[in-house]
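Only one protein chain is missing from this complex, and each of the others stays in its spot.
Here is subunit A:
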Amino acid sequence: MRVTFTVNGRRQEADDVWEGESLLYVLRERMGLPGSKNACEQGECGSCTVRLDGVPVCSCLVAAGQVEGREVVTVEGLADFAKQRAEGGGCASGVCGTSVAEAQQWQARPAGSQAGEQAELSPIQQAFIDAGAVQCGFCTPGLLVAADELLERNGSPSDADIREALSGNLCRCTGYEKILDAVRLAAARGDSHTAGQGA
C-alpha cells in the first residue's frame, strides 16, 4: 500500500509498504532515514522515538498505515524543528522543513565549527555534545527527541521530571548521569538558546 505523510515538515510518499510494517521500518528502510534506531522492536528501549503529531511515540509500535496524513518529526529534522519553534513556529514560506536528501546526509556539526555558516544543531543536541552525553550513540537519537519534547513543555524541569520524561529510553552504556547533565545544561541555557520555550 502507499502511505503519504509529512516527515520533518515535508510531504513524503512511501510505496509498496507492507500492511504490518512499522513506521520505524518505513523511515529507515524506505526513506533512508536511519537516525531513528531499531533495537528492541517492542517499545521497551525508546531508541526509535519520534514525534507523531507532536507527541513522542515509539515508531516501532506505530503501524505505517496509521500515519497516513499525519506529521512525523525524526531526529534528522530536530534541528530545523527546534529552529522553527524558536522563531515562533509556522512555516510561512513553505520551504522550511528538512528534505529527505538533506536528512539522509545529516551529520552533527557543532555550532562553533567552521564547517557551516548556520548552527546545524538543536540546543539539546549541542548540550549532549557539550556535556559528553554521547557514548556509543545508539540511544542518543531517541533521547534527543524525548528530551527536546520535555524542554518544549517544561523549560525548567526538576530532576524527577527529567527522569520521568526519559524513563522510556534505555542507554546500554549506562551513561545516564551525563545525559541528565545534558538536559540540565540545555534547560539552563534555555533563555539564551530559546530551547525551553513552549511551542
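Note that a contact is a pair of C-beta atoms (placed from the backbone, for glycine too) under 8 Å apart; a residue touches a chain by one contact, two chains touch by 3 or more; residues count from 1.
Following the convention adopted for this analysis, contacts and distances are computed from a predicted model.
A chain of this complex does not appear here, and its UniProt-recorded name among "NodB homology domain-containing protein", "Xanthine dehydrogenase family protein subunit M", "Cytochrome C biogenesis protein CcmF" or "Sugar ABC transporter permease" is "Xanthine dehydrogenase family protein subunit M".
The chain omitted from view is touched by exactly one of A:72, A:146 or A:185, namely A:146. Interface note: of A:68, A:87, A:159 or A:177, the residue touching the hidden chain in the full complex is A:68. Even with one chain removed from view, subunit A keeps its contact list with that chain: residues 1, 18-20, 22, 41-44, 46, 49, 55-58, 60-63, 65-66, 68, 146, 164-165, 167-170.
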